[in-house]
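Sharing a structure with you now.
Every protein chain except one is present and positioned as in the full complex.
Chain lettering (A, B, C, D, E, F and G) follows the sequence in which the chains are written, and residue indices restart at 1 in each chain.
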Amino acid sequence: MAKGVVVIDEDRCKGCGLCVAFCPQQVLQLAEGRFNAKGYTPVTAANVEACTGCAACATICPDVVFTVYRQRRQAKAETPTV
Amino acid sequence: MAKGVVVIDEDRCKGCGLCVAFCPQQVLQLAEGRFNAKGYTPVTAANVEACTGCAACATICPDVVFTVYRQRRQAKAETPTV
Amino acid sequence: MEEMELVYKRPESLTPAHTHYCPGCTHGIIHRLIAEVLDELGVRERTIGIAPVGCSVLAYYYFNVDMAEAAHGRAPAMATGLKRVSPDKVVFTYQGDGDLAAIGTAEIIQAASRGELFTTIFVNNAVYGMTGGQMAPTTLPGQRTTSSPAGREVETAGWPIKVAELIAVLPGTAYVTRQAVLDIPTIRRAKKAIKLAFQTQLAGLGFSMVEIISTCPTNWHMDPKEALEWAKEHMLAYYPLGDTKVSDGVRALM
Amino acid sequence: MEEMELVYKRPESLTPAHTHYCPGCTHGIIHRLIAEVLDELGVRERTIGIAPVGCSVLAYYYFNVDMAEAAHGRAPAMATGLKRVSPDKVVFTYQGDGDLAAIGTAEIIQAASRGELFTTIFVNNAVYGMTGGQMAPTTLPGQRTTSSPAGREVETAGWPIKVAELIAVLPGTAYVTRQAVLDIPTIRRAKKAIKLAFQTQLAGLGFSMVEIISTCPTNWHMDPKEALEWAKEHMLAYYPLGDTKVSDGVRALM
Amino acid sequence: MQEEIIISGFGGQGALFAGQLLAYAAMDQGYHVTWIPSYGPEMRGGKARCTVVISDEEIGSPLVRRPSSAIVLNIPSMEAFEPAVKPGGVLVVNSSLVPQKSERDDIRVFYLPATDIATELGNVRLANVVCLGALVRATGILPLEAVKQALDKHLPERYRTLLALNNQALDRGAACVR
Amino acid sequence: MQEEIIISGFGGQGALFAGQLLAYAAMDQGYHVTWIPSYGPEMRGGKARCTVVISDEEIGSPLVRRPSSAIVLNIPSMEAFEPAVKPGGVLVVNSSLVPQKSERDDIRVFYLPATDIATELGNVRLANVVCLGALVRATGILPLEAVKQALDKHLPERYRTLLALNNQALDRGAACVR
Amino acid sequence: MAKELIEGNVAIAEAAIRAGLEAFYGYPITPQTEILEHLSWRMPQEGRVFLQAESEIASINMVYGAACAGVRVMTSSSSPGISLMQEGFSYIACSEVPAVVINVMRGGPGLGNVQPSQGDYFQAVKMAGHGDFHMIALAPASVQEAIDLVVLAFDLADRYRTIAMVVADGAIGQMMEPAELPPMRPVRRPEERPTWALTGAKGRKPNIITSLYLSAETLERVNLALQAKLRRIAAQETRWKEYRTEDAELLLVAFGTVGRICQTVVREARALGMRVGLLRPITLWPFPSTRLAALASRGRGILVVEMNAGQMVEDVRLAVEGCCPVQSYGRMGGVIPLPDEILPELKNM
Partner (left out) sequence: MAKELIEGNVAIAEAAIRAGLEAFYGYPITPQTEILEHLSWRMPQEGRVFLQAESEIASINMVYGAACAGVRVMTSSSSPGISLMQEGFSYIACSEVPAVVINVMRGGPGLGNVQPSQGDYFQAVKMAGHGDFHMIALAPASVQEAIDLVVLAFDLADRYRTIAMVVADGAIGQMMEPAELPPMRPVRRPEERPTWALTGAKGRKPNIITSLYLSAETLERVNLALQAKLRRIAAQETRWKEYRTEDAELLLVAFGTVGRICQTVVREARALGMRVGLLRPITLWPFPSTRLAALASRGRGILVVEMNAGQMVEDVRLAVEGCCPVQSYGRMGGVIPLPDEILPELKNM
């Protein structure tokens, strides 16, 4: 199982491609040929298994498209953080 | 004869006393009891013999009351200077 | 996902609204960072924001806090008026480079000089975004814009203004810094700086400002990734990152 | 007086008019120094001055050069507009601390930043003289004025602005200095600085400004001599004299 | 004679350019003409739209609520202008992006897969010109030739390489109108 | 009854204060009253002048071109107001500083060496109060006592040590009016 | 409270304090600087906010900010300073937050001088900035009225969420008259701030204060609501004073300082047997047009006297619509028209 999971709020996506460029695991890509409600080509998690839950995508995304989960390793503060 | 001479444009004087305070030779004093056209007690050269023509009075006077002459010592540039 | 922990979720200090920003515009990143900081500091319910005139004019739809919309450049005056009668509130202005460094020069300098207890987030994207890409006071030498079509000529248009350095000269400032949102590390540092700026305000130490080097892909005519790279290469060379003023009180918070 | 040489006479660049200034007001000294410099540089007939709103609002009656009267604080904008269409002229603004450092903050900073080729004479007397002695941005901490009757409290009114230091940060400036007219040596140095500032302009090196620590005996409620001493003791402590910016080009002129 | 045309789409679809082209052609033919965009709310993206009025007398209002013909390049434009076209008018629909059909029987409607045609021609951004070809033919405001001449005369230097393609696009559009 | 008084001198001669004192006295006596300075041209020094109107009905204009009485403390004031006093009116002249005489025979003129009297009293700045004493006595607008009470009631705390002297000044002025 | 002899500017400042002023932001300018000076010690003494701003632009935007927080706030200035506030007025008007502004008018145009003037009538009543709006404009003719109208200005500003401007002139500002100050009202407590105010989105949705409406339709709706409010104000808040109009054939119309001067003129004219009355608008906007039209229909002429080139006379003409002759007499540059010059004008009618 993947170490991380990203949930994509597709309709927020503007297809800017920044997350694609900044994901260190090449998990993401733009869903060419598909359009979201706003008329943009949205991002999609193609290579889900590679996701480490590093949240780089959430950090770079200007449109808060991502929610990110990661496999629990040890007890950690609950506060989400970037 | 004095080394310096000051010509006082009395009606410009506002009796502020700065020249009196700054004349290193105590040449100047306010003409107590007298008023000029503007209604101020004007400055007067009391101790004329002591004047060195140093132009300190002209330098401090905010109202350009003084014209200053000094005994020629050597050839010097003509430009008046403060 | 029982065995998964939440690493990132949308901050509460953002409304659910979608922004009107262009794809890849860093205004969105900066909004998010501010919202995260407000969440973390637990001050959302007592925060009041002032939006500028500029691309971020609609920021009041995006922040989940009370907000007002200022006249172009006057956000610091408005924030001053507001904070002085609401000393228990957390007040911030969000301003672009046209807004803050051109028309609003007097207001930001005087508010900083008075040490007003609000925080300014200053988004430097080297261009007037909203009106379609004219030269800003921060436009780089040689940079082409719609009002410097031959590239900014410093002989006639002057040198770009380094706001963080200028403001730092004023004794009323407690914390002034220049950050960027051009990659993961700069974004992380920018967030820390924003947090410190708000903490400076909360501690009543003086005026705090975070200048943030940003991009405007649309008016730079670049794709968003390219814009980030251009900014890193060109803007950071002229606008070095780092703190320009850290008062003793702020140092103690660090 | 054949054997006498003329050491001082009224400069040609002053009109014969008597000034309206209060007795002992240093505005008069500064006027004279500027006039002497214009005479010495031989530029009277191509000089254009801009008077401010402030006690020196009537400066246009006193300087024997073409002059205009600006709106409060806007002299630098006016000078910019004028100089740009009259590049062969020598242009200067004469401004008080309320005019330049409060309402006119944006205009002076932006003109300086653009490196406009005019010279600003900035008369810092720590008070709004003309309107009867209110607090200025340059009023010292603790100084009583009619709008800071308990003395300036820096917590609410902020710290005085050190304009020469602030402006010097801008790359467009070529020569920025703080001088005084509080005794014979400071007056002599002030004149040199004014001359250098105009020479900077003539050489096209960038923006030049001379801040001059001055007195306002009337609103300080002191006699003129006392005022000079108070300024020396208190103002110079906060406002150190000296150059804050000397560009390489200017250094070559020195 | 007075023809009032609205051309509407997303930003980037070239609605404004198509309108200008039409305006140039009409001007060169000696008509009075106005072109006016509905310009943006100081805001990025969104809709792009223009109104062209062509008349043989001085033009009063450069704006119209009910055009005599319209080109709709996307769904929102269809929704906005399909009901607005004057009875007897012409509606040109880019059916590549607009799935719905008009229910009006008092206007002439032409459905063109303009984006597909443009893609076929090798440049997706020519959909606007395709539609313009159709509109000009359908309304008969001007000879198609006039539009081609206008292209030749007014196409900015840097786009001149696209001249032939533009002409083809006009023809393809016109051909869709029988 | 309506009395319009102008008090005029150099800045520092206390014209404004004398007017205020009169206004206070009149107010305390139940009259309508206005006091208005002719305030400066954003400029130092120069003239100081005020107009006091005292009336038993609501006051219209607080300004007058022709006062019913006037105090002139220096030469320019004499030049300005000697001709302006209404026929039948009163003019009080500080003859210490004003050498000239009025040539009018339709007004009552009192020449007081007010500055000299004030100097004698030990404070040159009391010349204004000396003149006020004369004006009040000469016009009879108010009992002199009313002005003294006003002094007592309204003299700022920091000047209270000067109360007796002010009263003396009023008396000396009044005494000049026979 | 007993009457005291008090200067107009000081009275205005003190009246504002009594009315619950919580914050003052202003910049010095003659002939109103005493307002700022008085508040510079009185506000801190009462534990309230006083701040000398860097300019009039900053002042009005500080006012805007504090108004958004739901407090009673004021600025004051004189003609050139008021011109600098025009953009701010327009924003405040559209945002519908309450604010009080004092304009102690001086001679213009330009730097002009510091003498009393009424040269900003048009600016105050027609358009104090871009776009369609009006502010309530109140014109006192005495120190007492200045006090009363300052208090009223705060109440009206709050009631209608609008700008209320007290339009005085240098004479009112500098004059001393016996007057009575109102009792001290308590300042609003933080929890009493209006529900629309920016007080932190605690337990409620965020409040937003803006003047931006991107779509024309929305902005038109905002404007229509604004216009409806203005009509409501006009219907309910028009104020004026009349003096001896019962049987007047000739009517003087004048406001502020000139208004009271014309009262003298009426007395003098009546003494000569002329049937003269005076209408003195208290609210310059809304203008007492209806009443004026009624009076005009009975009279044989109106003389409008102003310290300007003839501005209010337009509102008078609009009100009477030609039903009787309307003359204008104006002095400019700080010259105050006095009875002895007005009376002959009246006789010529």
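Keep in mind that, in the parts below, a contact is a pair of C-beta atoms (placed from the backbone, for glycine too) under 8 Å apart; a residue touches a chain by one contact, two chains touch by 3 or more.
None of the values given here were measured: they were computed from a predicted structure.
Of the candidate positions D:Val7, D:Cys22 or D:Val65, contact with the unshown chain belongs to D:Val65. Of the listed positions D:Lys89, D:Lys162, D:Arg178 or D:Lys191, the one in contact with the omitted chain in the full complex is D:Lys89. Only one of G:Ile208, G:Ala248 or G:Met332 touches the chain withheld from this view, namely G:Met332. Interface note: of G:Phe24, G:Phe50 or G:Tyr91, the residue touching the hidden chain in the full complex is G:Tyr91. Touch with the hidden chain on the side of chain D covers residues 15, 44-48, 50-51, 57-58, 60-61, 63-71, 74, 77-86, 89, 106-107, 110.
With the whole complex as reference, residues 53, 57, 69, 71-73, 98, 102-103, 105, 128, 131-132, 134-135, 137, 146-150, 156-157 of chain C touch the missing chain. Counting over the whole complex, chain G has residues 57, 79-80, 82-84, 86-87, 90-95, 105, 107-113, 115, 117, 119-120, 122-123, 126-127, 129-133, 210-224, 226-227, 308-309, 311, 314, 317-318, 321-323, 331-335 touching the chain that is not drawn.
Just so it is clear, only the chains that are shown with their structure count from here on.
One inter-chain figure worth recording: chain A and chain G are separated by 59 Å, centre to centre, where each centre is the mean of the chain's CA atoms. In whole angstrom, the spacing between the mean C-alpha positions of chain F and chain G is 34. The centroid of the Cα atoms in chain A and the matching centroid in chain E are 40 Å apart. Among the residues of chain E, those in touch with two or more other chains are 42-43. Residue positions of chain B with contacts to 2 or more other chains are absent.
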